[in-house]
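All protein chains of the complex are present and in place, except for one that has been dropped.
Every chain is named by a letter (A, B and C) in the order it is written, and numbering of its residues begins at 1.
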Amino acid sequence: MRSLELKNRTSVEEIQKLRLVTAVKTPYLPDGRFDIEVYDSIINMQILNGVEGVIVGGTTGERQLMTWDEHIMLIGHTVNCFGSSIKVIGNTGSNSTREAIHATEQGFAVGMHAALHINPYYGKTSLDGLVAHFDPVLSMGPTIIYNVPSRTGQDIPPSVICKFSENPNLAGVKECMGNDRVKEYFNAGIVVWSGNDDECHDARWNYGSTGVISVVSNLVPSLVHELMFQGNICLNEKLMPLIKWLFVEPNPIGVNTALSQLGVVRPVFRLPYTPLPISKRKEFVDIVKRIGREHFIGDQEVQVLNDSDFTLLGRY
Amino acid sequence: MRSLELKNRTSVEEIQKLRLVTAVKTPYLPDGRFDIEVYDSIINMQILNGVEGVIVGGTTGERQLMTWDEHIMLIGHTVNCFGSSIKVIGNTGSNSTREAIHATEQGFAVGMHAALHINPYYGKTSLDGLVAHFDPVLSMGPTIIYNVPSRTGQDIPPSVICKFSENPNLAGVKECMGNDRVKEYFNAGIVVWSGNDDECHDARWNYGSTGVISVVSNLVPSLVHELMFQGNICLNEKLMPLIKWLFVEPNPIGVNTALSQLGVVRPVFRLPYTPLPISKRKEFVDIVKRIGREHFIGDQEVQVLNDSDFTLLGRY
Amino acid sequence: MRSLELKNRTSVEEIQKLRLVTAVKTPYLPDGRFDIEVYDSIINMQILNGVEGVIVGGTTGERQLMTWDEHIMLIGHTVNCFGSSIKVIGNTGSNSTREAIHATEQGFAVGMHAALHINPYYGKTSLDGLVAHFDPVLSMGPTIIYNVPSRTGQDIPPSVICKFSENPNLAGVKECMGNDRVKEYFNAGIVVWSGNDDECHDARWNYGSTGVISVVSNLVPSLVHELMFQGNICLNEKLMPLIKWLFVEPNPIGVNTALSQLGVVRPVFRLPYTPLPISKRKEFVDIVKRIGREHFIGDQEVQVLNDSDFTLLGRY
Partner (left out) sequence: MRSLELKNRTSVEEIQKLRLVTAVKTPYLPDGRFDIEVYDSIINMQILNGVEGVIVGGTTGERQLMTWDEHIMLIGHTVNCFGSSIKVIGNTGSNSTREAIHATEQGFAVGMHAALHINPYYGKTSLDGLVAHFDPVLSMGPTIIYNVPSRTGQDIPPSVICKFSENPNLAGVKECMGNDRVKEYFNAGIVVWSGNDDECHDARWNYGSTGVISVVSNLVPSLVHELMFQGNICLNEKLMPLIKWLFVEPNPIGVNTALSQLGVVRPVFRLPYTPLPISKRKEFVDIVKRIGREHFIGDQEVQVLNDSDFTLLGRY
């Protein structure tokens, strides 16, 4: 499916200039459906705090727990309501090439500005297979390839990325393998975003990354903005305990717990995610106080939630 | 799912003022996917010829042959590309209340301006069931209820519509039961659109309809515009042979055949629709010539297609 | 998809001999999922009372309110648990040819003995389209074509059926157009089942139908068995008030209400179906007493349920 309509289309160059992109949380109603009102307020707060792009339905946004129609709807909704204020990047990747093709086609049709593509996690494939997987989706529009071997079980080696370096739709790479890899791409002239909050400041100022695709910016967008636009070693250090806390369990467990305690989202989890334990929930309140509640999104007082405050959903 | 975002939201009053809405054709690629480029050019031509709204995935647009993700995508796409120039009304009705609720929620989330809702065709239900079916979807946004007993096997009686007459989201009724029924609604202060092209001129000027939700406007939008905005008995007469031809077999068989021969869409049909036979296809060319090719959309010469020119798809 | 495995395969001739087939009710749990325990007990009672076949997910079984995966699962389940005792006929028809092809392929793959195919309701098509719709699915296995114009809005004329009369997979026709049409098929050597409970006795004994595809046999299977195997004019008369009651509103409203009051199923309705009103629910108890509770399935006393006893589900 192709459209000649250029409204809302974004050039690869515009994507390549983004310094701060948030892998945004998807909030839920108690019955498990999306809480669109809260989602909209989250996106608004992201925009007001200088965030330039969002990954819709990233791993943080729990695409893995969505049906495809939920996901495409959320992309279309975000474009429709916020597409002129923020870049909307749909995580339309999949470990099934068929699904990646279908979702990416649909995502661009509803106006997303760029696609995020993962290599086939779990099922994995050969290097030839990786190329054959990315090739059809790259033809569809601006694309960021996402490398996170700790989740996928397989590194995308630079040799595969380089096969696509001449492709006019390759915006760049979201890289979680560390800053040496970031540097390698920078040296090769390939745009790269850090996918690790704890390394993103150094990645930006010392290793050549353009910016970050961030989780912690769900919580403190203006501070991450400062890290990416001005640079601030002290601030970076100051954020480390928060970042460590955030990733003590697989993301998005931390960010889900945090946003619940900040009163920004209802404390509703789609399984297999469960809240951090009470000890960690108490720690979070201390961390917030240390950094300053005013730097976090939301306007309610941060609180320690009880186990009984959380709703965990297996059927929804 | 609710959104506080008001961008692109349309008031019921704006929907109620629409005089010319096209139940727009969905064009296909040879492999059965949507032909989005052609779709966009069709919508553009509709806008240029004064059409004020489109039904996306109406019966004419073959919602019955779409998956829901295809449909929601098409609604989101239309809003994104054309939503500021034309009202986008999604046919998110279903004979399953669950599906109607889910699709309508998604349709409004991606920005559609109004929903079209059918009563439960095929499965049918009681009058109590009709009320219970429409009630949850009416709460979601501006709504047109669609009555077409020749398809659904069941008339929606005015008594059911009247139950919702105080509902602030009821924009009105698309009525195919004829002009006496149109008059009845007009007298009761309920906005009504004719759903029958052959009766729409009289409905508008003699029976109180606001306008038409039209199929023939896929072909001659500017002429139907004249019927609805100026009124023209002679023109109305002149169009009758075209309208008769169009509905010689169940819609959208005629409009699919016509747009193929006008060179506007590829001659690709999703089964169970098949083209009109050769004798009728020849008739169409004569009808076009009589009315004037220039009044029809598209810029290619009208031609008689051969059976072998058509692609009929069962698997896609 | 084709399978060489012949286990559970049934010849067209075996299907053609069935005199009593029940369009079986699908019962629900309070959250809207299938109540498989109750379903199994229903099927068991059908078998014990001489019913020879079931339509799984017929209109009565509310296929129109199922997802396809629910439907295929239910067919597979029925085959697996009861396939050696009763013929399992899956209602894998659709108004979308693509869906009919896909579902029929899957239904035969999980072992259903025959398919029931409807013409494209709501969307409708031409006679050419009807032939093109039935053709690909008839190649897959034993098939019953279902004609019910009051639901579909379109009669399947005998001329279309006759096009398939030489097809070795055509088992016959489920006909709701009345006994003259039944006779017409009988005379033409085409097997036909009555689809109308009120006419089925005469259809069987006076007009040449093989038997019935019945709704009322959900309630009184042994009595319908007597009608079809022995014939009994008095019994037929005696059942008329029950049958009239059953269809006072569109089926399956009556049978859903009845089975709830018989204590056979939980009083859970998927919308748009709602229970019959209290006056009719009282009438049912009288009817049961007149015919004799012992002829009805289930072993609980029949009762009048209150409005508050029923659960009506829009989301599930």
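Throughout what follows, a residue touches a chain if its C-beta (ideal position, glycine included) is under 8 Å from a C-beta of that chain, and two chains touch if they have at least 3 such contacts.
Being a predicted model, the structure only gives us computed values, none of them experimental.
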Neighbours of the unshown chain, displayed set only, are A, C
Only one of A:Glu249, A:Glu283 or A:Asp309 touches the unshown chain, namely A:Glu249
Which of A:Lys124, A:Lys244 or A:Arg290 touches the missing chain? It is A:Lys124
Residue positions on chain A contacting the omitted chain are 59, 62, 64-65, 95-98, 101-102, 120-126, 128-130, 132-133, 136, 149-154, 249-250, 253, 270-274, 276-277, 312-316
Interface residues of chain C toward the undisplayed chain are 1-5, 7-8, 29, 33-37, 39-41, 68-69, 72-77, 79-83, 105-106, 109-111
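Assume only the chains that are shown with their structure count from here on.
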Among line, ring, star, complete and other, the chain touch graph is line
Two copies, chain A and chain B, superposed on Cα atoms differ by a rotation in degrees, nearest 5, of 180
Between the Cα centroids of chain A and chain C the separation in whole angstrom comes to 50
